[in-house]
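Every protein chain but one is kept in place in this view of the complex.
To keep things simple, chains are lettered A, B and C as they appear, and every chain counts its residues starting from 1.
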Amino acid sequence: MGKRVGMEVSIAAAEVVGLCDVDVIAAYPITPQTHIVEHLSELVADGHLDAEFIPVESEHSAMSTCVGSAAAGARTFTSTSSQGYALMAEICYIASSMRLPIVMAVANRALSAPINIWNDHADMMMARDTGWIQTVAENGQEVVDLILHAFRVAEDHRVLLPVMVNLDGFTLSHMIEPIILPDKEEVDRYLPPYKPKLRLDPQNPMTFGPVGMPEVYTEAKKAQDEAVKESKAVIVEAWQEFEKQFGRSYKPVETYKAEDAETLLLTMGSISETAMTAVDKMRADGQKVGLAHLRLWRPFPAEELVDAVKGAKALAVVDRALSLSGGCGPVCVEVKSTLFDRGLSPYVQNFLAGLGGRDVTVEDFETMVAKVGDGLAKGLPMGYEIVNARE
Amino acid sequence: MVEIRFHGRGGQGGVTSAELTALAAIEEGKYAQAFPSFGPERRGAPVMAFVRVSDQQIRTREKVYSPNMVVVLDPTLLEIVDVQAGVPDDGILVVNTKMSVDELRKNAGLTRRLAVVDASTIAIETLRVPITNTTMLGALIKATGVISVDALRGPVQKRFGPIAEKNLQACMRAYEETVVEG
Amino acid sequence: MGIAAEALKDFKGFHPKKLPEREPLSPGHRACQGCGEVLALRQVMKALGENVVVASATGCMEIISSPFPQTAWRVPWIHVAFENAAAVISGVESAYRALNRKGKINQPDVVFLAYGGDGGTADIGLQSLSGALERGHNFLYVCLDNEAYMNTGIQRSSSTPYGAMTTTSPPGKKSIGQRTWKKNVAHIAAAHGIPYVATASPAYALDLMNKVKKAAAVPGPAYIHIYSPCPTGWRHGTDLAIEVARMAVLTKVFPLYEVIDGKWILSRKVTKPKPVSEYLKLQRRFRHLTEKEIEAIQKRVDEEYEQLLAMCSLGAEPAEGEESS
């Protein structure tokens, strides 16, 4: 059993990658991801991790190198943030389409302009349609657990898709907090050695990445879409196994005091913890408020979401990235679409909060809940607002 | 839950103070968070770092707005930073200064409970450098008891290696010399 | 002795009468009639053999060899995107290094090839190429230079020669066609201080194949810049690829040389060069050029060749009495 220690979350992330017998790491520094790759390069330099650490010249090359490495059959890791993700985005689509089980930690950060190194979810939302599996951590322990989980899911032959583990930049990445790191035997028990299904091998030559003309592109995308959807069962199964072995439980959509809640907050990422504190406070005041928080962003857990929110009259959905001028933020789009498809129509308000490192406080959540209650009572139109934008 | 704010200058070790405090608390089996003020400030600029310590799991990712405890690592900051901002009435300020409590209260216009220690002198005499991070942890421990010196030992060893013992000496001497307002 | 020279000290070239029969790139590919680029690639692959992994940039050679559901590749091959073949092969090479070291595979002798056209090399892929060369991966990068973006319809690149007509450097009342001089990527590669750099031409097939064999034998990065005539884009007959490629060498337009451990070596000295006009007139992409412009090109070609000769002479022992005191 691993020991509970205080450490920076980025260091813990690198440590668990080191425990996973990674073969190749290719990365380019960008704040706030840097501590993860710095520590990985130290682990390699000190001989604690037997891997190739490739200090590439850009994020585009980081992901390209990862694609080459994974196609050659190596367990492959990288990490980035924000603009770095934007630069590698082209290749992220290809990594997923080629079904390569790369694991990437993204220390979530806002996108320029204005340039801003602080946390929001613009980068992970840009990755929404790439076909990567995306999980979301709310604290340091979850970062460690989800990275370990990511390798197991990605490499499962029923899945073979890349996995992005999202952790809020600074708010998580630079936080020192208690972490239980698993020991090597525990990791080995949970994570079998990587056995590639297809591989670039002169003894069995294959052509990776052929031209897909109109006759096959549709089928290729259909197959990929099915694979991403089907991955959910394996993701859940791997979490169940994780709970059996480590005792910590994860679900695609998690809830907090939601059973009898009339109003639900819906969040994703580290603000979910603050939201729990807000729920406690409002519950103490006699309000029937609860929380649903997304652990899994892609594949989108529609059924689990419906189960979590179907009893609520009103939802306050918090987004941390904009879809400028669209009907609402990307999380809320998904929520509304899911509910509409099933004939559910609670009152939904969307709050764009915590942009570019702006704090999201307990008080902010209380205000959101009050606004939703007010809107529902008065029949105000549903929509979105950018929280705390000064007039 | 207690919240602590450290004021220092970039490069002086304020962030290290915060980290060591959290690590010591975790060593004691408590829950803790430590984080810097994530800014673009570079060496020399006034910076802050924060710590939360609790017996229960900490479920907030808010910034620290109302610290119960404030540690000022550099006396020159008193003139340029409102170190008392957000501190509740029953909060305490632990300040590196050559002044007495009374002098400090008068000169700096501080209204909260005070603890003072000449950490710069202790650091120079013990460590030969005016880096007061571990020294001020001795003062914090004396003034608040938020962590114990014993729990600090491990994290300091790990962080400072060969100079850990000297840092612990400075810490202990500050513990002895800190004057805490009644 | 440098690492390349050390690796090549017992080098044996191919015998012209006993070239390997293997065709790692199969027939049935869909290159244009008379394509000089696919011919160059065929020669490269014949030289490399089957124990190889290939990363391809987007471009003609990718499109013509891999449309689903058939592949012209008999060796493992990967195409990812336009600008990143060097980064992709970095990953493949590193994976093999790690997996061999960790005992997960036992394939220590695999050769790694990345190739791209001039667009994928001189323009959009230059950063990725530079990164891979600088990091010292053990691979060969081949630029198949047909001097424009042929795959997308003959647009100019930084490798398009001065005066050439392309669809984005059209000659007109205010333009003579391409207004810039060709970027020299072989020199850029050499500036990385890698063990092996060469230029080659499919018209000198044995020379090309021997250079590829050397590049594969050298540890660390190697770069070969291969002149690749494109009858479609250069507007010449489908039977002229070799003639044009040969003329490029004989007019000093495309000199053949090697840079081994930083030492520049001319592969063949052109002692009685033909006039550049002989080369230009074979291709309709140059037919709008006036005497004045042809003179300017001739001057530039002569200057660059003199520079190259000077660089090649640097490796020679200084003549007696020339030493400075």
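By our rule, a contact is a pair of C-beta atoms (placed from the backbone, for glycine too) under 8 Å apart; a residue touches a chain by one contact, two chains touch by 3 or more.
Quick note on the criterion: contacts and distances are computed from a predicted model.
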There's a gap in the complex where one chain should be. From "Pyruvate ferredoxin oxidoreductase delta subunit", "Peptide/nickel transport system ATP-binding protein", "ABC transporter permease" or "Multisubunit sodium/proton antiporter, MrpF subunit", what does UniProt name that chain?
"Pyruvate ferredoxin oxidoreductase delta subunit"
Please provide the labels of all shown chains that the missing chain touches.
A, C
Residue among C:R42, C:R97 or C:K182 touching the omitted chain:
C:R42
Across C:H29, C:R97, C:R135 or C:R156, the one contacting the chain not displayed is C:H29
In the full complex, which of C:A7, C:A72, C:M150 or C:I176 touches the chain missing from this view?
C:A72
Go through chain C and note every residue touching the omitted chain.
16-17, 19, 21, 23, 25-31, 33-36, 38-39, 42-43, 65-66, 68-75, 202, 205, 231, 237-243
Contacts from chain A to the absent chain lie at residues 97-100, 160, 197-198, 205-210, 212-213, 215-216, 218-220, 222-223, 226
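The working rule: only the chains that are shown with their structure count from here on.
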Chain pair with more C-beta contacts, A-C versus A-B
A-C
In terms of CA centroid distance, which chain is the most far removed from chain B?
C
Measuring from the mean C-alpha position of chain A to the mean C-alpha position of chain B, what distance in angstrom results?
35
So, what's the distance in Å between the C-alpha centres of chain C and chain A?
43
What residues on chain B touch chain A, complex-wise?
18-19, 22-23, 25-27, 31-36, 38, 40, 58-63, 155
Report the residues of chain A in contact with chain C in the complex, numbered from low to high.
23-24, 26, 50-52, 54-58, 60-61, 64-74, 76, 90-91, 94, 98, 193, 200-213, 215-216
Residues of chain A touching chain B in their complex?
4-6, 8, 32, 117-118, 168, 170-172, 174-178, 270-271, 273-274, 276-277, 357, 359-362
